[in-house]
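Structure provided below as structure tokens; questions to follow.
Heads up, one of the protein chains got dropped from this complex, but the rest are sitting where they should.
Entry: subunit A
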Amino acid sequence: MAAPQAYHLFHAPIADHSFSSDKQTLAVARENNVELYQSSGNKFALSDELKGHEKTVTSVDIAPNSGRIVTCSQDRNAYVWEKTPDGWKPTLVLLRINRAATFVRWSPSEQKFAVGSGARVIAVCYFEEENDWWISKHLKKPIRSTITTLAWHPNSVLLAAGSTDSHARVFSSFIKGIDSRPEPSAWGERLPFNTICGEYLNDSAGWIQGVAFSPSGNALAFTGHDSSVTVVYPSAPEQPPRAMLNVSTRLLPLNSLIWNGETEIIAAGHDCEPFRFRGDENGWHLAGSLENKAGDAGGAREESALNMFRQMDLKGQTQADTKLKSTHQNTVNTVRVHEEVNGAVKSFSTSGVDGRVVVWSA
């Protein structure tokens, strides 16, 4: 396994990051702006800034095919940025929300995107040709609190959302004239807008911080502030799920997760390193960390006696523990798929509070 490639961009938290499809451009949400970095050699260099938001940018997503960038912010706005010969041009999206926008993702079809917000709605946005602007329809019921995270089903109609009311939900975001009728699946057959295809709560509750559909779309995983990962296998429309499996871990809470094939999940969060979960319908378990710390730890132990006395002498303490052994030096906020082949992840990227973006081989 190749060592993870860490790009230390700056000393500020990264709320979200997104790579373009050719992996040459990296968009990073930093305070009120989105910074675009261009790959040069084995580094990423700042190439452009998307300025327009008046408050902290909470989420950014680059559409892989069209190259459009969507951003959303605590100033209650979302912009779609398009590249023109004289730079990136923003288009305001009519979100109609009165609280911060928290999370945004393009649908796989790139015809729509969904914006989660603190106003207890999800704005599903699409482009209206006649008026030449992006408008939104609201998913409202039965959300009781802030939406923290969203994930699209491969069919671009179903949308999973995690919320601070501790529920993970699956909605239909079908929009006439934009979407083609989806194939019937275990989630539902007829799917008009705002159909609730599933609503799930863990025994130990906790704010939901990350949701993801499996590559086939037939399973949903979510993680939250109770340090557990839950995987749901739906059975049939309006029926209780075939299986709902919960892995409660001894770790600090996880913030984000992705699927690697149908039998593996990679998640990361407050422990600053990614972890691998494996399983299927019969049960899931924590397989271990993806961080290779064994080498470092061994070296540190060998010289520890000398180091210990030296540190005690110099600093009056046995060890300087300001540096973590993990690649990330602070909480990981976002885990995203970097390269994949038919649902099998070859590499994934993480970003966090430490201002680093790290690309890992899965």
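Simple rule for what comes next: contacts are C-beta pairs under 8 Å (C-beta built on N, C-alpha and C of every residue); 3 or more make two chains touch, one makes a residue touch a chain; residues count from 1.
The working rule: contacts and distances are computed from a predicted model.
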Consult the UniProt record of the chain that does not appear here and report its protein name from "Probable trafficking protein particle complex subunit 2", "Guanine nucleotide-binding protein subunit gamma", "Actin-related protein 2/3 complex subunit 5" or "Mitochondrial import inner membrane translocase subunit". "Actin-related protein 2/3 complex subunit 5"
With the full complex in mind, choose from A:206, A:241 or A:343 the residue touching the hidden chain. A:206
Check each of A:61, A:179, A:226 or A:273 against the chain that is not shown and name the one that touches it. A:226
So one chain is hidden, and I want to know which residue out of A:8, A:144 or A:325 touches that hidden chain in the complete assembly. A:144
Among A:248, A:263 or A:347, the residue in touch with the chain that has been omitted: A:248
Those residues of subunit A that touch the unshown chain are 144-145, 165-167, 201-207, 224-228, 248-253
